[in-house]
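I have a structure I would like to understand better, so I am pasting it below and will then ask my questions one at a time.
All protein chains of the complex are present and in place, except for one that has been dropped.
What follows is chain A.
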């Protein structure tokens, strides 16, 4: 065995382990769902709504566990209560929507933390707050797979309507679509995605999974479908390398995944063709040089005419 082979064997070691493979599969599933939804969230300008949803699910998850019903359902109900409640307050009050949302979701998070402290079983809920791909239980895994299928299926079926709703809700209304229903659909999909992302990275970092892949892909693409594919690809790369790195270096998987996503965004920000900073700088510099050359040529012509 050569040195390279040995090195590769060590590198791929995590993939030969059953629990690591499972963590990776779950990471890829969660990542794909987050990436697809993140495109819609970023384009709709709902980043804060995503953040709110991720914090507002916590009391629901604790109560669902106490009541013995699936965690996803508790999370969905709790987040919808928070978001719809905030919407209701916002319509009847002169405070800005972002402030109302801030009050609502921190209130829900605080309630969740109180409940976590009151309920004796502690280990289980630490997963919610910190997230851990390696520690997903079998029953949870089943719920996540079903949720992922539902979200991706709904986006595939309603792709066109969701795109129109995000781009131009007024047009959606004028051509006879039910925009309230579309808003509710997007809110539900967002909440379900949040529940999935929680498992991977925990409450604090969910917003990264819901925003970063979409932003990276936005800089690289010109159509929504390709944006979703690029976002997914960037997330797969982050999850795969995140799982590998965290195995070898022994640090928190979620943190590594989010860090790599941020790094990929930075690369896109700098080097994206068309929209990247470097590309734009080069383009401006070229244009300036062309202007200068044209001016010199003009001067030449004048001079020749004078002589």
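Heads up, the rule we're going with is that a contact is a pair of C-beta atoms (placed from the backbone, for glycine too) under 8 Å apart; a residue touches a chain by one contact, two chains touch by 3 or more; residues count from 1.
Basically, contacts and distances are computed from a predicted model.
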item: Complex member absent from the view - protein name from UniProt, among "Chemotaxis protein CheA", "ABC-type Mn2+/Zn2+ transport system ATPase subunit", "Cytochrome b" or "GerAB/ArcD/ProY family transporter"; value: "ABC-type Mn2+/Zn2+ transport system ATPase subunit"
item: Of A:67, A:175 or A:249, the residue in touch with the unshown chain; value: A:175
item: Residue among A:2, A:16 or A:160 that touches the chain left out of view; value: A:160
item: Residues of chain A (touch criterion as defined above) contacting the omitted chain; value: 43, 91-92, 94, 157, 159-161, 163-164, 166-168, 170-177, 218, 221-224, 226-227
